[in-house]
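Contents: one structure, followed by commentary.
Yeah, one chain of the complex is gone here, protein chain that is, but the others are all in their spots.
Let's look at chain A:
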Amino acid sequence: MTMNAAITGVGMSDIGRKTGRPAMAHLAEAAKRALECAGLTKEDIDGISTYPGKADNSPGMSPLGTGEVRNALGLKTRWHSAVPDGPSQMAPLMVAAMAVATGQARHVLCFRALTESSSQTATQRASIPGAGRARLGGWYSYLVPANAMSASNWAGWMATRYFHEFGMTREHLGMIATGQRVFAQHNPAAVMQSPLTMEDYLGARMISSPLGLFDCDVPIDGACVIIVSAADAAKDCARAPLTIEAMGAALGSQETWDQRPDLTTMGAHDSAADMWKRTDLKPADVDVLGLYDGFSIFVPYWLEAMGFCGHGEAKDFIAEGNIGPGGRFPVNTGGGQLSGGRLHGFGLLHEVCTQLWGQADARQVVGASVGACGMGGGFIAGSMLLRRD
């Protein structure tokens, strides 16, 4: 059921905290690197796709839409779209895959740019939807005005329930945070490089129980570009195409953070199940994983959603060392968003691709040829399986 679509190039800007660089400078740098990676020129790019599009619903969350980027890069396209409402931050990649598979374009430049670090001020925090507005509508109007302002609150009550049902503790989440920091220390591009011990993790201030400071990802300035190409066009690129073996976007519950009947599951479970229906590959075939870690608690949810372990078993799976350095199913080998910086899933996929091309240097998973990526938390979810032949 392989799609006629492949990832052919990835590029990331020099991400950082308080870089003071304009978003477009980051974006252009990422685009140049992605084209170089793919062995393509700007004239080859005939499609562009992003999440969510230019948006000001929280500071620095999405300073660039397809319009600004088309203009700045001088692109002539046969397909362009921004996807604010879709199966997670992965939506633009899925749209691109469908665009190239149906012949609407040959090479689609997919991007995500954020300047949350530079845009954050004392009164304007990043990732508070609707901050500064007088009145809110939509799903978050039942949360933000009720003082459930931050996604850390929403993830916090998911974690409380999960801990209650399955006996997970903060130490399990600490293993994720400290393990990903070790990965980050082998990735020069990761923003957090200092050692992080379990003692540091447990001693950090609480944000929204049971989630503390190191359970939350790091706002950064940066951009990431991922090029999705038609299968036949991908053969001409510089690297082995990373074929999109399958993707999943199913969602069986409402778009809220509190009404899903079982909050020890999330949208990830629906999307991942849908993905596995479209392939003969199994979880045991996967070598490297990129799982959304906007909050550490999403990692065990994604592990279970994707079937790497059973429901409620993630705490043991993690404690047994499966997902950290040297583990059988290494997760977020570039440090993830917890230690690498919040590129809204694009950074995680960038790392999976880097691994599948054997370019991950000191953190390389030897022989990695199949990668799984899951983006999003709560009701937001998209799943993708990549294969290097």
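Assume contacts are C-beta pairs under 8 Å (C-beta built on N, C-alpha and C of every residue); 3 or more make two chains touch, one makes a residue touch a chain; residues count from 1.
One rule holds for everything that comes next: contacts and distances are computed from a predicted model.
Student: When one chain of this assembly is omitted, its UniProt record names it as which of these: "ABC transporter permease", "DNA-binding protein", "Aspartate carbamoyltransferase" or "succinate dehydrogenase"?
Tutor: So, among "ABC transporter permease", "DNA-binding protein", "Aspartate carbamoyltransferase" or "succinate dehydrogenase", the name matching the hidden chain's UniProt entry is "DNA-binding protein".
Student: Give the residue, chosen from A:Ala38, A:Ala113, A:Ala148 or A:Leu356, that touches the chain omitted from the document.
Tutor: A:Ala148
Student: One chain isn't shown here. Among A:Thr77, A:Ser209, A:Thr279 or A:Gln364, which residue touches it?
Tutor: Considering the complete complex, A:Ser209 is the one touching the chain left out.
Student: Which residue, A:Arg78, A:His164, A:Lys235 or A:Lys277, contacts the hidden chain when the whole complex is considered?
Tutor: A:His164
Student: Of A:Val83, A:Ala96, A:Leu263 or A:Leu349, which sits in contact with the chain we cannot see?
Tutor: Looking across A:Val83, A:Ala96, A:Leu263 or A:Leu349, the contact with the absent chain belongs to A:Leu263.
Student: For chain A, which residues lie in contact with the unshown chain of the complex?
Tutor: Residues of chain A in contact with the hidden chain: 123, 125, 128, 130-131, 133-137, 139, 141-150, 152-153, 156-161, 164, 205-211, 254, 256, 258-259, 261, 263.
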